[in-house]
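With one protein chain withheld, the remaining protein chains of the complex are depicted in position.
This part shows subunit A:
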Amino acid sequence: MFSQNAPKREGGGFGDASAAPEVVRRSRYPTRLSVYADPPDLEVSIEEFEAFALDRLQVLRSIEDAQLRAKGEEDIRKRVNEALEKHLPLHTNRSKLPPRQLVAERRKDHVSHFILRLAFSRTEELRGWFLRYECALLKHRFKEADIAEKQELLAAAKLKLEHLSPAARETRLGNASLFYPPQEQLFEVDFERVLDLVSHLQVVLQGGRAFVPQSEVATLLLHEFRQRLTRALAVCAKALPQMGEDERLLPVLQNLSSQTARSEYQSTGAAGAVSADNVDALSSGFPLCMQHLHTQLLKDHHLRHGGRMQFGLFLKGIGLGLQEALVYWRRAFGNMTDDQFQKGYAYNIRHNYGMEGKRADYTPYSCHRIIMSNPPGPGDHHGCPFRHFSTDRLRAALHRDRLTDAEVREIAELAGAGHYQVACTRHLEVKMQHRKAQQQQTSDTETHISSIASPNQFFDLCIGDCKSNGSKQSHDRDVQPVAPTAAASLPPAGLQKGPAYSYS
């Protein structure tokens, strides 16, 4: 468990495992909780493989959902417990369940973790998502566990801890020792290992070392788990290409990781048609100005006022209702505390929906307004790329939208000559042609549409076209997000998304 000079554990040595029926104790799974140190023997049928993994995925998604929508800690706890009970129950050794069932539950927990590890190692975004919610799951389970189980888990994690003797406590800490309860055991670690505690001022720091009370050792456990899982995911990512040889496995894995993408878009405009979850999936149909704001928001977890107005009202226009808008922006502004968000931004969002202030129902901005008024200043991302970007940046943005060199040149020329909306219209036409070509329809007929007057019109035409033009399947493929929505709050790895600036 701890290093040599660590104190002896309370209780009778074997913790909860001693309460286990003989069969369970002798099995691979004597304890209920695991830090997944060793892989399972993968003697799993393909059906089991998929079913296990889907169940675990349900749990991780419920955690994400609960964190976004639940009202307070207790509600989160309840929701997560419900999901676990339904999809991934794990009973204690003290429960009177048949031993075989206990072992089966634990095996499922073990195996499903490793399958998802593999499935989610594919991209950095997926890895980040998986890591975040596996850590949340372990944290939850640790909190819910009894003392014996906690100790077993700590023992299994083999944490290296330096224990502070009472004498050292006096000399090292002096008065600061009074910050902790007098009898509490303290451990000394680098502050980087207990960031949660550092961040909430729950530990005394000295020269970069943190003094961690016994009651907070879970933070160390989680840190260790996160580190190890991060490394394990990186190893998996390298191993994944070799998995391609097994044709049965790969599609299952791919399907699993794309499961984080949410329900599809239904209709344009009607409030409530779009949920917070599918904004990202729909972004391929955004005009350039909105693509830019969306990308910046993902990257910086923030947008300045002009950007929030332009993008927020656009989202409202495509059918993101008030409640969903609050969820979406809360998640997008992932770096801020709930308090900051409620105080600084929620009002504004409700205001846009006519729920505060003058109670005017604001409508999305037109291109004219975006182009003519309130030009973006340094650090602002609103405005119209055809009007407000340098030629180089405009070209780069169009290239990113997978336009050919000739198309980019043509559009950049239109923009350069001051025909911003014509350029934007041309951009849409080109996008639509590309899509037809992809669906092997005749692409030699030029697509002509009426001139774009608002970002919402662009979106409606773009999405409408994609709906009418293809079978449902091709629609699905198109709406398939580049980045899974689940990862919306993670920093995407793209280069084009510049970091935030600071001014003073």
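Things to note:
Throughout what follows, a residue touches a chain if its C-beta (ideal position, glycine included) is under 8 Å from a C-beta of that chain, and two chains touch if they have at least 3 such contacts; residues count from 1.
One rule holds for everything that comes next: contacts and distances are computed from a predicted model.
This figure omits one chain of the complex; the name its UniProt record holds, of "DNA primase", "Queuine tRNA-ribosyltransferase catalytic subunit 1", "RBR-type E3 ubiquitin transferase" or "Casein kinase II subunit beta", is "DNA primase". In the complete assembly, the contact with the undisplayed chain comes from A:A176, out of A:I46, A:A176, A:M355 or A:A417. Looking at A:L205, A:A273 or A:L313, the residue that reaches the missing chain in the full complex is A:L205. Among A:H91, A:K343 or A:R369, only A:K343 touches the chain left out of the display.
The set of subunit A residues touching the chain not shown comprises 123-124, 175-179, 191-192, 195-196, 198-201, 204-209, 302, 335, 337, 339-340, 343-344, 377-378, 390, 396, 491-495, 498-504.
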